[in-house]
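With one protein chain withheld, the remaining protein chains of the complex are depicted in position.
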Amino acid sequence: MDIFLQQIINGLTLGSVYAIVALGYTMVYGIIQLINFAHGELVMIGAMVAFSVINALAGTHLPPVLIVLIGVLAAVPACMLVGYAMERIAYRPLRNAPRLAPLITAIGISIILQHVALLVWSRNPLAFPQIIPFVTFSVGGAIISGVQIAIILISVLMMGALTFMVYRTKLGIAMRATSQNPQVAGLMGIDIDRIISFTFIVGAALAAVAGVMVGTYYGIAHYGMGSLLGMKAFSAAVLGGIGNLAGAMLGGILLGIVEALGAGYIGDLTNNVFGSNYQDVFAFLVLIGVLVFRPSGLLGERVGDRA
Amino acid sequence: MQRMRFSLAIFAAAAALTLAGCGEEKKPEPVVSAPPAPPPPMVVKLGHVGPLTGSIAHLGKDNENGVRLAVDEANAKGLTLGGKKVKLELVAEDDQADPKVGTTVAQKLVDAKVVGVIGHLNSGVSIPASAIYNQAGIPMISGSSTNPQLTEQGFKNVFRVVGRDDQQGPAIASYLASQVKPKTVAVIDDATAYGEGLANEVEKTLKAAGVKVLPREKGTDKTADFKAILTKIKGKKPDAVFYGGMDATGGPLLKQGRELGLKAVFAFGDGACTEKMEELAGTAAEGLLCSQAGLPVQAANKKFLDAYKAKFKIDPILYAPFTYDAANLIIESMKKADSPDPAKYLPELAKISYEGASGKIEFDDKGDRKDAEMTIFTMKGGKIEPIAIIKSGKTIKFEDFIKAAETAAPAAAAPAAAAPEAAKAEPAKAAEPAKK
Partner (left out) sequence: MNLFADGRRKWVGVALIALALIGLPFALAAAGTAWVRIANLAILFAFLALGLNIVVGFAGLLDLGYIAFYGVGAYAYALLASPHFNLHLPFWVILPIGALVACVFGVLLGAPTLKLRGDYLAIVTLGFGEIVRIFLNNLSQPVNITNGPQGISRIDPFSFGAFNFSRNETIAGLAFSGPIKYYYLLLALLLLAIVVNLRLQHSRIGRAWEAIREDEVAARAMGINTTRIKLLAFAMGASFGGIAGGMFAAIQGFISPESFVLVESVMVLSMVVLGGMGNVWGVVLGAVLLTFVPELLRDWVQPVQQSLFGRTLIEPEVIRMLLFGLALVLMMLFRPAGLLPSAVRKRELAKTE
């Protein structure tokens, strides 16, 4: 039982990260029906910037939590800037182009960001300084670390804040209006360009925080870390129903748990014909299954054929 | 990269000449054949290939440096083959650790008419490239490709001076079995040719020693989260965990294992036998076991170490002693055959017996090194330190090995001197390891 509980904790931590990244995908998709393939790279940039800052401050006598916080404060604006530039330069001119165009642009941006990061931070995996003292708590035989608790808590907080912003503030209302019908929203006096930029920026900020969390949790950052994480998070967003905030959160956490349980139990269940070696396959199969059998996701409403 | 432009010039010259006699391949080397008044030395080209760009570029450069050192030493001493003075020239190429690029570059070396190739670094690149060298009749010696398949192809021109996976795997596994005495071992790999190959050999040896091995778990070479796998493993309570993979994934694996309270001994292959493990896993790295194919760099010939450091201002990283030896083996067999012609010196290379920087080298029928030594390391205070040498299935404590080598060193000089030219080309006390 403690093993099972431990797997749930593992899945929950991983799932929280997926959820935060999935929110970025879902927000952008909700507002302009674009899959921002390069969103995963924002997570990577966030982790890398935080690495540089934390690494530089690791020698000082500041308290570790403060150092990580400074890292976050550096990573968030950096990612916001990249997110904004991405939208402004590459996506905005293509808003009315055929659907294939922005997708291909997104792939291009993803490649560019990865290789620019490679030039800046080198190709080698970067080891995050291990400054946060390692604290663990025992819960029913399972072990949960301080970092894990922090990740889960921060994720919940951010999800709450985002939900509040989207549903309770003027900006949020403008966002929702734009996603419903941009033309009408424009007529109502909403500056659509600003709202779309803002959406990218908020998504990028979430990605930055996710990047710092991943970096400190695993203790490693790498220029290629964003793509797979992005793919998984996108699957999570689709699983929950893309365009739907609650769906992204649910999808992220579900996917994290599915992965942990998959790696943990499928091997024993199938007599080791399938095992952890197919871990990534599970995520993709979930994605394909959902798209084929319930294209609107778990919580999503039926989206019309806008292609 | 002066050389690169130079080789380009030769390239162009050769191109112009071959254009004239379109495709007549048997033409004598154009650069060599012009004999003006004071006969310039005959230029003999040796090729080195490894990844000079990409994630293991530093290892590729290390390999290249080893070869460069050997070539420069031979040139400084002077080399005469078939009555002509010979100047060795190194043609260095970059294979980007990509099989597709590897074959193209192999062809470039063949085009450049090198007489021998040292490389490639990765087995996955060495294997397809070896077919091209084989067809051209050019000997190839890899200083770092450990995949058994390389020498199982039946090519007579393919050699390696490093131990195979099925020599290294058994070494770390038998050390684990005899010293840690585990009842159950979990084996994990990163689903790459290297990681899986090594893990398979470890599993085989452990099972043969009567140790229970849990069903294989796999990550990938990009996996960051091993917690699910490790949690599952923890439930089966193994006494040791072996991971076949690189340090970039091995470090997080080790760290997460300790975070989950896994008390088992962690063991790794040479890919994760680096000091980066300490950076990535922090204090969790303390006490890990790992193996490297061959003698440890610090046990390599002292003269080699000093010469390398003097020339390149850095310490050799991993395989430089092997590529250094590989280059010297080619030079040595050319001397024995008194010819730089691959067809003539190849038989000499196959039957050579040579005291190199990485120990005594002889090849078996397949072109593998006979009785390759393996070294077991442990992490102590953030540094990996050799603790044992494994040779022909026997485990020797590192201190004992050093002592034995020290007493044997004067004796070892004798057989080396028996082949007088070998002694000239090679630093005298061949087997003297570095003292810590």
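Chains here go by letter, A and B, matching the order in which they are written, and residues are numbered from 1 within each.
The rule we apply is simple: a contact is a pair of C-beta atoms (placed from the backbone, for glycine too) under 8 Å apart; a residue touches a chain by one contact, two chains touch by 3 or more.
Just so we're clear, the structure is a prediction, and the values are computed from it rather than from any experiment.
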| item | value |
| --- | --- |
| Residue of B:L90, B:V105 or B:V211 touching the missing chain in the full complex | B:V105 |
| Residue of A:I8, A:L42, A:L57 or A:I109 touching the missing chain in the full complex | A:I109 |
| Contact residue for the chain not shown (choose from A:L62, A:L171, A:I192 or A:M231) | A:M231 |
| Contact set of chain A toward the excluded chain (per top definition) | 33-35, 90, 93-94, 96-105, 107-112, 114-116, 118-119, 227, 231, 234-235, 238, 272-273, 277-278, 280-281, 284-285, 287-288, 291-292, 295, 305-307 |
| Those residues of chain B which, in the complete complex, touch the missing chain | 1, 4-5, 8, 11, 15, 18-19, 22-25, 53-54, 57, 94, 96, 99-100, 103-105, 107-108, 110-112, 124, 127-128, 131, 135, 147, 149, 153, 191-193, 195-197, 216, 218 |
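The criterion applied here is as follows: only the chains that are shown with their structure count from here on.
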| item | value |
| --- | --- |
| Inter-centroid spacing, chain B versus chain A (mean Cα positions, whole Å) | 41 |
| Residues of chain A touching chain B in the complex | 3, 6-7, 10-11, 13-14, 123-125, 127, 130, 134, 136, 143, 145, 214, 218-220, 222, 224-225, 228, 259-265, 267, 272, 275-277, 279-280 |
| Chain B to chain A touching residues, read off their complex | 54-55, 57, 191, 215-220, 222, 224-225, 227-229, 231-232, 234-235, 248, 251-252, 255-256, 259-261, 276, 279-282 |
